[in-house]
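A single protein chain has been omitted; all remaining protein chains appear in their positions.
For chain A:
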Amino acid sequence: MAEPSAFIVTRNLRKTFVMGRTRVHALAGIDLDIPEGTFTVIMGPSGSGKSTLLYLIGGLDRPTSGTLLVNGQDLNMLDENALAVYRRNTVGFVFQQFNLITSMTALENAAFPMRFAGIPGKERAQRARKLLELVGLETHLRHRPVEMSGGQQQRVAIARALINNPRLILADEPTGNLDTTTGFGIMQLLSNLHRDGRTVVVVTHDPRMLRFATHVLYLLDGRLVSREEYEASIQTEPTG
């Protein structure tokens, strides 16, 4: 599986949390290569470290040890400022909780990241409107999150993730708070992004999402495992 030109490369990636006196190895040595333009689904029960892995790739947290390259850039070498610029320009996040700002309209929420990129207001509004049309919310531009359904909110979040035109979309349980039909719609949207040439990494524990994936990674207790190993484990100890 080692492709030298892979978009995301990790080698012996570890993340250890200290909880009181015990150390929890959230990631216990991950080696993976995710090629550019793929739709990768990371499967794993809760507590398997899949979200931790996603946040490390997204530069929202730093690994305890190991190598982490995205687009040839060693994230360990970036200072806080450069990491913020990396998140701004290279990554678009989609969260389970949507994380919209409740007092802002759909348009304002979608355009929000561009403020930190120093882009003028007019241009921000134009691009946000275009992206909201793309996710099918052209009639909801002035709606606030409370006035929208979960699926609509997640669409706003996807528009926001796309606003700075990132090459990498990271989604943490994007369908976790949605019913099945709505969830499929969201996955379809993410899949379209992949088809446009973006690299998409989605973390989920819902096997129904696998049909969209070009690559699947199984994570158990902070380690990458084979599909068989994963399924055997799921059957013996079911998780929620």
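Some notes on this structure:
Everything below uses one rule, namely that a residue touches a chain if its C-beta (ideal position, glycine included) is under 8 Å from a C-beta of that chain, and two chains touch if they have at least 3 such contacts; residues count from 1.
Throughout what follows, contacts and distances are computed from a predicted model.
Remark: of the listed names "ABC transporter permease", "Dihydroorotase", "Geranylgeranyl reductase" or "Cytochrome c oxidase subunit 3", the one matching the undisplayed chain in UniProt is "ABC transporter permease".
Among the residues A:Lys50, A:Arg127 or A:Arg160, only A:Arg160 touches the chain that is left out of the figure. Among A:Val85, A:Leu141 or A:Ile234, only A:Val85 touches the chain that is left out of the view.
Considering the full assembly, A:Asn99 is the residue among A:Asn99, A:Asn177, A:Asn192 or A:Thr214 that touches the omitted chain. Remark: the residues of chain A touching the chain excluded from display are 55, 58, 60-61, 80-81, 84-85, 87-89, 93, 95, 97, 99, 101, 103, 112-113, 115-118, 120-121, 160, 164.
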